[in-house]
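First the structure, in the form of C-alpha cells, and then the observations on it.
Just one protein chain is left out here, and the rest sit where they should.
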Amino acid sequence: MGAQWGNNIKLTIFGESHGKGIGIVIDGIKPGVKLDLDYIKKQMRRRAPGRNSFSTSRKETDEVEILSGIVDTMTTGAPICGFIKNEDKKSKDYSILKEVMRPGHSDYPATIKYSGKNDVRGGGHFSGRLTAPLVFAGSIARQILQEKGIEIAGHIFSIGNIIADNTEPNLKKLREICEKEFPVADETTEKSMKNLIEKVRMEQNSVGGVIECLAFGVPAGIGDPFFNSLESTISHIMFSIPAVKGIEFGKGFEFSNMLGSDANDEYYFNGTEIKTYTNNNGGILGGISNGMPLDMKVVIKPTPSIGKKQRTVNIKQQQNCELEIKGRHDPCIVPRAVVVVESVLALAILDQLGGCND
Amino acid sequence: MGAQWGNNIKLTIFGESHGKGIGIVIDGIKPGVKLDLDYIKKQMRRRAPGRNSFSTSRKETDEVEILSGIVDTMTTGAPICGFIKNEDKKSKDYSILKEVMRPGHSDYPATIKYSGKNDVRGGGHFSGRLTAPLVFAGSIARQILQEKGIEIAGHIFSIGNIIADNTEPNLKKLREICEKEFPVADETTEKSMKNLIEKVRMEQNSVGGVIECLAFGVPAGIGDPFFNSLESTISHIMFSIPAVKGIEFGKGFEFSNMLGSDANDEYYFNGTEIKTYTNNNGGILGGISNGMPLDMKVVIKPTPSIGKKQRTVNIKQQQNCELEIKGRHDPCIVPRAVVVVESVLALAILDQLGGCND
Amino acid sequence: MGAQWGNNIKLTIFGESHGKGIGIVIDGIKPGVKLDLDYIKKQMRRRAPGRNSFSTSRKETDEVEILSGIVDTMTTGAPICGFIKNEDKKSKDYSILKEVMRPGHSDYPATIKYSGKNDVRGGGHFSGRLTAPLVFAGSIARQILQEKGIEIAGHIFSIGNIIADNTEPNLKKLREICEKEFPVADETTEKSMKNLIEKVRMEQNSVGGVIECLAFGVPAGIGDPFFNSLESTISHIMFSIPAVKGIEFGKGFEFSNMLGSDANDEYYFNGTEIKTYTNNNGGILGGISNGMPLDMKVVIKPTPSIGKKQRTVNIKQQQNCELEIKGRHDPCIVPRAVVVVESVLALAILDQLGGCND
Partner (left out) sequence: MGAQWGNNIKLTIFGESHGKGIGIVIDGIKPGVKLDLDYIKKQMRRRAPGRNSFSTSRKETDEVEILSGIVDTMTTGAPICGFIKNEDKKSKDYSILKEVMRPGHSDYPATIKYSGKNDVRGGGHFSGRLTAPLVFAGSIARQILQEKGIEIAGHIFSIGNIIADNTEPNLKKLREICEKEFPVADETTEKSMKNLIEKVRMEQNSVGGVIECLAFGVPAGIGDPFFNSLESTISHIMFSIPAVKGIEFGKGFEFSNMLGSDANDEYYFNGTEIKTYTNNNGGILGGISNGMPLDMKVVIKPTPSIGKKQRTVNIKQQQNCELEIKGRHDPCIVPRAVVVVESVLALAILDQLGGCND
C-alpha cells in the first residue's frame, strides 16, 4: 500500500509499465481553475522517453486522457483522473524476471513482499514510468501555484563528477534552463555531461547525478512543526521517485562542517520585507517557510538497468547465476527526472498550502 | 498541525519547553509487551541535557510519568501516554523573543504562522526538548523490535570536519559504542571531536555533524512502492527532528558520482539466504527492504543558539537590530541526538511492520 | 475532498454521471487472489439500471474495464483500477440545472460549495451512479472475505409501510433472497411492495425503504474502541451512499424503549464457542465484534427526482419558481441499493480486518 499521498490534496496512482496504462486521481483541487492543457503537454514531453540518445528508445507519447473532474479545461472540484495508455509495449517473454533478480532493482524485495505474484513486466507497478502521472498532477499544481505567485524551477546540479556552475541560481535564469531539453545552465558543462553520458552508454553502463530544485514566491509561514514539517512533507513524496536516495535542504550535508555563526541566516529588513542575507537553510526554519526561496537537492542513483554482465541469483532454482540485461535503458535518467522533481515539489507545496482553497 | 504521525502506530506529541511539560501518546502498541523500564530510563539519559560540558547546563531528569496504557510494566493495547514535567525552567522574561527574531531558529516563520500567539519561552513547542518524548516512544518500539530480532544502533559519523573511522560498521561494535556517553568508535577521533566542541564552546559558537544509524535484522519485504516507501516513511519522521537538514540512504549523495556497475548491489546465495556483496542501497530497493542492514545518515546543523553577536530584525519595531543570545546552549547537539535518530528509526520500522500485531 | 476512504484498504473514486465514465482505485488488496470475474459481473448487474419497471430506463451495462492491478484474473498487490464507461448519456441541455435547484438533491449545497463550477449533468460527481464502482470494489472484497468464511447478505426490510417478514434472518435463506431481482423473502410481501412502487411510479412520485444487511462469520475481536469502532467505520462509508439518512446496529432505535435486562445479550458456552442468546447488539460491543452476526439497517430516502411539480428557486435570478423534472427516474431505488449496502459492508469489514494480508 503506497498508492496514496497528501493531506489537503490527495493523490492516488495506479498502473504498470506494460499493462493497459498508468494513471492518477487527484482530489482536492479547487473548482474553477482554467487549465492550460498545452502547458501540461509540454511538461509531459520533458519527461517522456525516446526523445534522444541519453534516454531509452521506448517511444511513448504519454498523452493524458482526462477521465473526470475537468469540463472544458475547467476544474469542477471533483476528483481529476488522468490516464496514460501504454503504447510501445514489447510483447517479449518476461517470465525470466520472475526468477532472476536484477541487481539494484526492486525485483527481489518485491518478489518477497508480494510472494512472487507482482507484475514483473518492465518493473510492473515499480517502474519509473509511474512518474509520468506525477508530472501530470504536478503540472496542474504548478498552474495553481503560479496564480499565487509561486514558481518552481529545477536544473541538473551534477552528473557523475561534473558539477554545473550554478552559483546563485535565480528564477530568471532557471526559467530559461527549464526550456532546454538538457536543463543545465552553461554550454560547456552541458557538453561535458553529454559526453560522459554517451561514454557510459557505449560501455553499457549508467551514471547518477544530483538535481537542484527551487520554489520562488513561497510566503513565510507555510508548514508545520514536527511531523508535518515542510521538509517532512517534501522528502516523503520525493522518495517516492524511484532512484532518489538522498535529499538535502539548503546547505544540507555541508552543514556538518559549518559553525553556527556561518550557518545561521541573519535577518534584515529591506524596507518592506524581512529577508535573510544568506539562504543556508533553504527557505525553511523549524519546518516552516521563512519567505526565502525553497532550495533543495536530491541525488539520483545510476539506472540499475545496465547491459554489463552482473552476478545475481535465480530465486526459483535457489542458486547463483549471471545476468545480462537486454533491451532499452536510460544511460542517465537525470535529465528526464528534473521535471519529475519540479512536479513533486509543486505537489508538496500545494498540499501544505491547503490546496489553495481560499 | 504536525502533532501526529504514523499509519500502524500513531504518535501524538504535545508540550512546550517552558510550560508544564512535554508528552506523547502512542497508539497501536500491541498488548502484552512486558517493558523494561530501566532500558527506557537509560535511553532517556542518553538524550538528557546537563550531563557534561558539550551539552546545555539545563538540568532535567527527563523522568517519564506513564499516564495510561501500561499496567504493571505490561502494555494493555490501549494508547500509552508518557509525560515529562519541566523542572529547570528559568523564570526569566521571554518577551523580547516576541520581537527579536533569533537567526536560524523557528522564531520568525512561527511568528508569521501563528500571528505572534505562539509560546516563545525557550522555543515553546518548537524546542528540541520535544525530542525527549520521541526517545520514550522509540525505546518502547525498540523493545518490540528486539523481540523480532531487529536491533538499531547509531553513532557519530562526523563532527565538523572530523570524520569517524567507521569502515564497516557492524552490530557488535555499534552495540559497544552505544553504551558510551560520546558514541564514537575510536578514542583518537573522540578526543579530536571533543576538542573541537570545546573550542567552539569557548568561542560561543556551535558546530554540526552527521549521524549514521543502522537497523540490523529487518527482514526482506518490508515497505511499499511509491508514497509509502521505507525511505519516505523514515525521512518523513527524521525531518521532524529539529536541526536535521538532510538524509541519505546507503551511498546517498555519493551515488551521483557512481556508475551503475559499481552502484548495483550484486546478489549471491549463501546456502540459506540471499545476500548482496555490497550494501550501497542501504538495505532498501524500490522502497522495500532487501534483507541487508538498513543504513542511513542524517546531517545535524549547528545549534542556532550561539553567544556571538548576530544581525537580525525587531519585528514589532520593523527595524534592524543586533542580538546576543544569553543562556544555556549546546555547542554541539550531535552526541545527544544519536539516541533520537535511533528512536525515530525504530518508530519508522515498527510502523512499517504494522506495529508487530501478529 | 471526499474521494478517499480506508485505513487498511484504500479506496479512491472518481467520475461523473454524464462524463466519460466512473471508476475506483483500490489499494491494499493482497497479491495472489484469484478473482471470479463472473461473480463481479453478477453483482454489478444487481445494481445496474434499466432492468425493469421499478428502475430508471437509463441503459448501462456497467461493464468494468480493469486498468491495473490484475493480471490474468489474479491480483498482483498493486492498486486495482476499475473503470466504467458511460454509455447511455442523454445529450440534452443541462444548463437549467445550473440555475434551478432540484429539491432533495445536492444541487444547491454543491452550487454553493463549488461556486457553480461543479458538473451538473445528471448530478455529476454526486450521482447515485457513483455507487457502481463501490459494488465493483465490494465484489472483490467479498471474495476475499469468503475465503475467510465471512459472508454478507442483505434484503429489503421495508418499502413504504410494508415491512418484510424477516423474523430470524439466517444465512441460508438470505443467500436465496440475494439471487432474486427483488431481494425480499416472501412472495406476498414482494407483490405488495411491487404494487406500491408501481403506484408511486404512476403518480410520478417515489418511495423510500429500509435495507437490512448481515455479515456472518466475522470472528470476535475485530474493531477498535472509540474513534475506530466497527460502528464508526461502517457508518462512515454507509453514509457515502447517496440517499442513506440513518443507520442502526442490532436493535438500534428500539433500544430507546428497552430495559437493560432485556437489551443485554447474555452469554452461554455451547461446548466449543461462546455465543449470546440474543443478538440485540448486532454483533458489536464496545466497537468490537463479539462473534455473533453483524446486523445493521440503513434507511433509504425516497428518490428526490420526481415528476411532480415542485416549488424551488432560480439561484441565478434569485427568485422563486416551479420545477417539473423530466426524464428517467427510479420510483424506488431500494431494490438496486441492496447490493450497494452489501458491498459497502464488505469493504468496511475488510478494512477492519487489515485487508486480510495475513
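Per-chain numbering from 1; labels A, B and C assigned in written order.
One rule holds in what follows: contacts are C-beta pairs under 8 Å (C-beta built on N, C-alpha and C of every residue); 3 or more make two chains touch, one makes a residue touch a chain.
Predicted, not measured: the structure shown is a model, and the values here were computed from it.
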| item | value |
| --- | --- |
| Touch criterion as defined above, residue of C:S17, C:T56 or C:S106 at the omitted chain | C:S106 |
| Chain not shown, touching residues in chain C | 1-5, 11, 13, 101, 103-110, 112-113, 125-126, 130, 158-161, 200, 205-210, 220-229, 231-233, 235-240, 242, 244-253, 255-261, 263-269, 274, 276-277, 281-282, 284-291, 299-306, 308, 310-313, 315, 318-320 |
| Chain B, residues in touch with the chain not shown (by the definition above) | 1-4, 8, 10, 12-16, 19-23, 25, 27-28, 31-32, 65-69, 71, 74-81, 83, 113-115, 117-119, 124-125, 355 |
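Everything below uses one rule, namely that only the chains that are shown with their structure count from here on.
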| item | value |
| --- | --- |
| Chain copies touching (chain A, chain B) - same or different residues, decided at half shared | same |
| Centre distance in Å when chain B and chain C are each reduced to the mean of their C-alpha atoms | 46 |
| Touching two or more other chains - residue numbers and ranges from chain B | 225 |
